[in-house]
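Questions regarding the structure given below will be posed in turn.
Excluded from the complex is one protein chain; the other protein chains are retained at their positions.
The block that comes next holds chain A.
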Amino acid sequence: MALSREQLAQRVAQELKDGFYVNLGIGIPTLVANYIPEGIDVMLQSENGLLGMGEFPTEQTIDADLINAGKQTVTAVDGASFFSSAESFAMIRGGHVDLTVLGAFEVDEQGSIASWMIPGKLIKGMGGAMDLVAGADNIIVTMMHADKKGNSKLLPKCELPLTGFGCIKRVLTDLAFMEIKDGAFHLLERAPGVSVEEIVAKTAGKLIVPEHVPEMIF
């Protein structure tokens, strides 16, 4: 079975380590916050100027001056800090964020990512995505392995305009967890019940398959 949105978030959450500062993108990455393992401390960075993002507020504690990068009202945890957008992107561009999780339309075997613009469709802007992919060393991209017609989104070369060039090293799709290195996707894990053959068939870019590909454990 292909992973659900929740399972994608759960699998990413297994990569969190005690003491990490983490930036979560909009969509599936946001769900990762619901699965932070017990007993570890993680600080969530929101690029609009908050380190230490907490859960949604109640009707009593809601504050128009306290939002996340998705413009949702949030709270701040004990130990949080607020700062300007320039300071926020100094953290991101300067490589101080330990893990960044974001979505994509396409990723290629060179580690390039396309996530912000589909020619012919309305362009809304890249927001902070280009800064995040250029600044972070440790990025996990969460995405669908193929479109509804079965066309692969893991390509030899991205066809859509890029968000970043050669900057992605790990990709989690609904079918597989992969590393990108030396110009190829390397299959690390497969979703429970998904065959290696299906993953091979739905990967257009160069894919290295080891002899044994373990199933993800939840």
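One rule holds in what follows: contacts are C-beta pairs under 8 Å (C-beta built on N, C-alpha and C of every residue); 3 or more make two chains touch, one makes a residue touch a chain; residues count from 1.
One rule holds for everything that comes next: contacts and distances are computed from a predicted model.
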| item | value |
| --- | --- |
| Name under which UniProt lists the unshown chain, selected from "ABC transporter domain-containing protein", "Transketolase subunit B", "CoA transferase subunit A" or "Oligopeptide transport system ATP-binding protein" | "CoA transferase subunit A" |
| Of A:Gly27, A:Pro57 or A:Pro156, the residue in touch with the unshown chain | A:Pro57 |
| For chain A, residues in touch with the removed chain | 46-50, 55-59, 62-68, 70-74, 76, 82-86, 88-89, 92-93, 112, 117, 122-131, 134-135, 161-166 |
